[in-house]
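With one protein chain removed, the remaining protein chains of the complex are shown where they sit.
Let's look at chain A:
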Amino acid sequence: MMTKARRVYSIPYVLWLLLFVIAPVLLIVYQSFIGMDGSYTLDNYKTYFASSTYLRMTFNSVLYAFLITLIVLVISYPAAYILNKTKHKQLWLMLIILPTWVNLLLKAYAFIGIFSMHGSVNHFLEFIGIGPKQLLFTDFSFIFVAAYIEIPFMIMPIFNALEEMNPSFISASVDLGANAWQTFWQVIFPLSLNGVKSGVQAVFIPSLSLFMLTRLIGGNRVITLGTAIEEHFMVTQNWGMGSTIGVVLIIAMLAIMLVTGEKKKKRRRAN
């Protein structure tokens, strides 16, 4: 009885998964084996792995995603930690989440305004006597804006992990003689690692395929796999090649999820 009802209820979800997740992925995989002339071929993959441009692009994507994730993590962990200790933490968290409600493009255009030659930052630099600098269309501005956009997605899971932590773990650690520093590194941090992993997934994976920002903020100086895919689908119309890069991205994401995912660890004693 129960299972029958459950099966009925699951229909919309299964349909959704089939139509919007499985089918597109299969299409991309299929598409990646189609050459420019419409025949089945491995040429796309050959081109990809033989081309130093594509490989450098892949390397760049991973490097930038890594940098963005690292910066976001370094900012978000302390932020989530402090946030968790404040009195009105739900309110502060709300304020941090609020910018995610604003459309990505709008935020990108806002930053163009802020970073442009006549923007507020350069006004300020001029005021303190440094003089205007080229800020827009640099690696710095790309990473800065990407990090800004991704921070809430890192803070949330870390905040949740910290908030859910049983406070008696901390009491126990102190009771057993640990000082605040030891308690943090031996109890609090390891116990919040799952939040960190979720955060890394939520930031690293989208960062791999950022393409709007590379164009608007990075001024196409930073070309990532996301940019390449967009280019192949929209400009060169080489869907096969675009799909191939897509497959590479999907595999990279799966790898990240495997690395950061929860493992049923069977650890040896640490001695």
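Rule of thumb we're sticking to: a contact is a pair of C-beta atoms (placed from the backbone, for glycine too) under 8 Å apart; a residue touches a chain by one contact, two chains touch by 3 or more; residues count from 1.
Assume contacts and distances are computed from a predicted model.
Taken from the listed names "ABC transporter permease subunit", "YncE family protein", "Spermidine/putrescine import ATP-binding protein PotA" or "N-acetyltransferase", the protein name that UniProt assigns to the chain not shown is "Spermidine/putrescine import ATP-binding protein PotA".
Of the listed residues A:20, A:49, A:109 or A:169, the one in contact with the hidden chain in the full complex is A:169.
On the side of chain A, the interface with the absent chain consists of residues 166, 168-169, 171-179, 182, 186-187, 190-191, 193, 267, 269-271, using the contact rule stated above.
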